[in-house]
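The structure follows.
Note that one protein chain of the assembly has been removed; the remaining protein chains are unaltered in position.
Then we have chain A:
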C-alpha cells in the first residue's frame, strides 16, 4: 500500500534557534494527523517544509513514496491552507473553487460539473455567483476548502484553518471537514493549538515541543501524557465542575 506522506529526519533552524529536529512521520491513506503545539513551536514551519514553501536544513519528504525534496511547491501535489480563507477578491465563489482546475486547463464541461458538485458538498447552494465580500467567515472558509480539495491533492496541509471562526461555526466546519475528508479519502496534516480540536479532527495525534515531534499511538496515550497540556485542561474543567456543584 502506497504511503501518501512520509518524512525522514527533517530538521530546520533559524540562525541559532533549532525549530525542527529529526522529524519522522508517516501517514496512511485517508488519515488525518493532528499536530498540537504552542505558538512558535514550529508547527507552521513543518507544514511549510512539507509544502515546499520552506527548505529544510536536512531530511527528506516523500509523497506517494516519491522523494519530492527538489520539487517546486506547484509540482508536489500538496495543498497548504492558511488560517485566513485568502479567497481571490476578483473571482466569484464558482471561479474561486474552480481555480485549481483552470490552472490545469481542464475541459470546461468537467470544470463546471466538478465545481457544482463541490459547491453542493460544501452546502453553498445558490452562492456560486457571489463575490467573496458577500460571504460570512464560515462560508469563506468552506470556499477555501473547496478550492483546495477540487484538484484532489495527495496531501492537504491545514494550518489552524478554523482559528478565526466563532465556536458555533468552528464546530460546524469541523464536522463538515470530517465528512468531506471521508468522502474524498483525503490525507491531511491538521495543525492546531486547541486540544479539543486536535482530538476531534485527528485519527492520530502528535505534538511538537522543543523541535521534536511526538506521535501518540492512541488518543488515550495522548490524554495521559503530561507533555501536551491535556491534563491541565482536564483539571481546569474538573475544578469548574466542582465549583459549580
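In the analysis below, contacts are C-beta pairs under 8 Å (C-beta built on N, C-alpha and C of every residue); 3 or more make two chains touch, one makes a residue touch a chain; residues count from 1.
What we mean here is this: contacts and distances are computed from a predicted model.
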item: Which of "ATP synthase subunit c", "SpoIIE family protein phosphatase", "Urease accessory protein UreG" or "ABC transporter permease subunit" matches, in UniProt, the chain that is not displayed; value: "ABC transporter permease subunit"
item: Hidden-chain contact residue, picked from the options A:16, A:39, A:55 or A:72; value: A:72
item: Absent-chain contact - pick from A:51, A:161 or A:202; value: A:51
item: Full-complex contact with the absent chain, from A:2, A:86, A:221 or A:240; value: A:86
item: Touching the absent chain when the full complex is considered, from A:43, A:147, A:170 or A:204; value: A:147
item: Absent-chain interface as seen on chain A, which is shown; value: 51-53, 72-74, 76, 78-82, 84, 86, 88-90, 99-100, 102-104, 131, 133, 147-148, 151, 157
